[in-house]
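Before anything else, here's the structure in question.
Note that one protein chain is taken out, while the other chains of the complex remain in position.
Now for subunit A:
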Amino acid sequence: MRIRVLKPALLTLAVASVSAQAADQYPNVSLTVDAYHKSDNTALGGRHEGWGLSHTELSVSQRFGNLFDGTITAVGEANEEETEFNFEEVYLQTLALPAGMTLRAGRFLSDIGYLNGQHPHADSFTERPLIYRSFLGGHYYDDGIGLNVVMPTELYWRVGAEAFTGDELGEFDHDRTIGAWTVSSKVGGDIGASQSWQAGVSYLRNRMLDQGGAHEEHAHDEHEHEHEHEHEDDAHHGHSHGAEYAGKHLYLADIVWKWSPQGNNRGQQLTLSGEYIRATDPNESAASSDYHEGWYGSAVYRFSPQWSAGIRHGRVDLQMGHDDHFHEASMTESTLMLAWNPTHTQTVRLQYAHQDVRKDWQDTLSDSADNALTLQYIISFGAHDAHAF
């Protein structure tokens, strides 16, 4: 059990409790339980084998007059090896800035990529794609501030920038005021009545890996074998929050396309999405040709109001640092899922995943799963948050 609330988060809470006195609205409380059973561990993170609770969250949000929305989300995860509790969101968000601007401060999900800003319980698959687990620790949230601007254009166009402490990117020896910053942009629109799309590019600058550097490197020099062991451990944990394979520069591109008959997505909807990530400069000794990269593509078809099926395929190509050079490792993952929504607050999902190691080094990916079957049950109570596109 570990509880971490960092300084900016506490500050946000203090501000929130002061303004709460002025507000007459009730807070929205929601609880989402995500229970599962998984037949086998998968490499590069994901849910732990056996019975467990994944991303079970209690969220409280409160409107403060017309100025701010405050959100606190506590997330609990439990599996056969450990129980963890964490605050993933503690932030205030402005409602009244002019010119399409929104400012967020506190701890929140970064707006990079397509999936990162969304709550995992809204995902179409039980686990995030390989690239999210390898490069973003499943989903990247951190303490900081972020500004988004929606442009006054006919076509939807959003630009955003964020500055974070970087502490959630992994374990580091040093402390920086701004350990990471991001910029991102998204455009999107409709094509006729039946189709809609969104495309985005984002960039994450990981300053925690700059000179003076990372814990990982430190460990690498002096205790190489322990380090390797640590790595394996990390891979077992479904929710190692730091990125396992990091780079000073992370580039992301994402695209989503949705179709439903006459735009009526109640009965039927086809969603195609894909993302690509490249992480360059993995460490001090990296040459310009050394980078991690990966992608995934997914297709999810809701064929009736209560049923959907999906397929996803993804790949990562990793550079395993070894003294002053790198060894390549790569893996693919194919996933099939079938989901049933008996009511709009419940989901039962059956998912099959198959991992294929293309190239390995020192058995880093040896815990890949040939066949991993997951049965997941999600139920939510209270206020239901409106989901993003």
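Quick note on the criterion: a residue touches a chain if its C-beta (ideal position, glycine included) is under 8 Å from a C-beta of that chain, and two chains touch if they have at least 3 such contacts; residues count from 1.
What we mean here is this: contacts and distances are computed from a predicted model.
Engineer: What is the protein name, per UniProt, of the chain that does not appear here: "diguanylate cyclase", "Zinc/manganese transport system substrate-binding protein", "Succinate dehydrogenase" or "Sugar ABC transporter permease"?
Structural biologist: From the listed options "diguanylate cyclase", "Zinc/manganese transport system substrate-binding protein", "Succinate dehydrogenase" or "Sugar ABC transporter permease", the omitted chain resolves to "Zinc/manganese transport system substrate-binding protein".
Engineer: Out of A:Y156, A:Y276, A:Y301 or A:Y352, which residue would touch the omitted chain in the full complex?
Structural biologist: A:Y156
Engineer: Determine and list the subunit A residues touching the chain excluded from the picture.
Structural biologist: Spelled out for subunit A, the touching residues are 29, 63, 65-66, 69, 93, 95-102, 147-159, 161, 163, 178, 181, 183, 186-190, 193, 196-198, 258, 262-267, 304-306, 343-346, 379-382, 384-389.
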